[in-house]
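What you see is the complex with one protein chain gone and the rest in place.
Here is chain A:
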Amino acid sequence: MIELLLDEQKDKYNEFCSFAESNVQPYASDWEREERISKDIVNKCIEQGYLGCTIPEEFNGNGWDSITYGIFTEAIARSSTSLAGLFNVHTMVMQTLLKWGTEEQKNKWLYRMCKGEILGAFALTEPDAGSDIRGIKTRFTPKGDKIILNGKKRWITFGGLADIFVVFGMMDDESGKPVACFVEKNTPGFEIIPITNMLGFKASYLAVLEFNECEVDKENIIAKPGFAFSHIAPYALDYGRVSVSFTALGIIGGCLNYCCNHVLRRKTFNSRLIDQSTIKEMITKMGVDYEAASHLCINSCKAKDMSNPNYAEKVMIAKYFTTRAAHRHADNAVQIMGATGCNENHATARYYRDSKVLEIIEGSTQIHEMILGNSFTKKFRKIEKK
């Protein structure tokens, strides 16, 4: 991947890798066991100024382009996909504020989010609505200059740590339009219930959010009712898919690092593992997919930064390819590492679990196939002359 980067991006990538190796990698297994990343690492990220990610400097952000955000995610995810997940949802909320927020909303939350004073989470999924968001049941009832929220969100990444949430629902009025609004933690009627025992992303403070007659200012509504599902959610999820793609890329890169060291050191039947053809095949496929995925990830970010109208599809292609490859290669990495890779203290065990989750979140593999299958068919068919 690194040869695809500009010099400035290479320098940043080296900085991110160095930070992760010193501050993330040594502690990641502990966080997984405790099912929460430490407050210390959040504070260290704040000290480094990383929370501002892709937001322009005028809002205290870092002004990173999508590629820099991606390589930051890749470097962090090699050590902790859960920590990469924090930046994912935090960025989705900040980008929602930047794109759709009023000046008042930006002044109230965006500057503080960039400084890491408050953290964001994205509350879209519900018990009966995941891939098909039209099934969302959370209701927003207008009442004077307030709206009253009733409903439940589930599987909300960093729901247990965040301070500000983007919450999606339906207007409970004659319009019945989809709507999104900002809700602050500690709002009366808003309860956060931790979820534990997940397969992967175990340290990412997953939570159920319950809204029971939760009263929020109408000023917290994002843009206008009617555009929450068609514009607001997809725009944020594009950033989510960039993050997930590079998280998967980091997992493949991590698998390569661990496996390549192991196959040179470990001997069976008087020869090194790398001298055995079945092992060579696994390493070759891992390396080739890392190269291919790097191109897809970087090119999708270039399209995004150039506001190419097709960028969302390119990001989906990168997400689809990279997450599936990550799961295949995490499976092989555990196979190569043997019993060591089956131990919870080893990164490849975590890669194995987390890579499965990556195929589900931010649009499942099957949702990607529903959209991309039609799109490719349309693009590559030959129209017969009548």
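Here, a residue touches a chain if its C-beta (ideal position, glycine included) is under 8 Å from a C-beta of that chain, and two chains touch if they have at least 3 such contacts; residues count from 1.
Rule of thumb we're sticking to: contacts and distances are computed from a predicted model.
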Absent chain [UniProt protein name; select from "GerA spore germination protein", "Aminomethyltransferase", "ABC-2 transporter permease" or "Phosphopantetheine-binding protein"] | "Phosphopantetheine-binding protein"
Of the residues listed, A:Asn14, A:Asn43 or A:Ser230, which one is in contact with the missing chain?
-> A:Ser230
Residue of A:Ala312, A:Ala326 or A:Leu358 in touch with the missing chain, whole complex considered | A:Ala312
Of A:Gln25, A:Ser38 or A:Thr102, the residue in touch with the unshown chain = A:Thr102
Tell me, which residues in chain A touch the chain that this view leaves out?
-> 100, 102, 223-224, 226-227, 229-231, 234-235, 238, 307-313, 316, 371, 374-375, 377-378, 381, 383
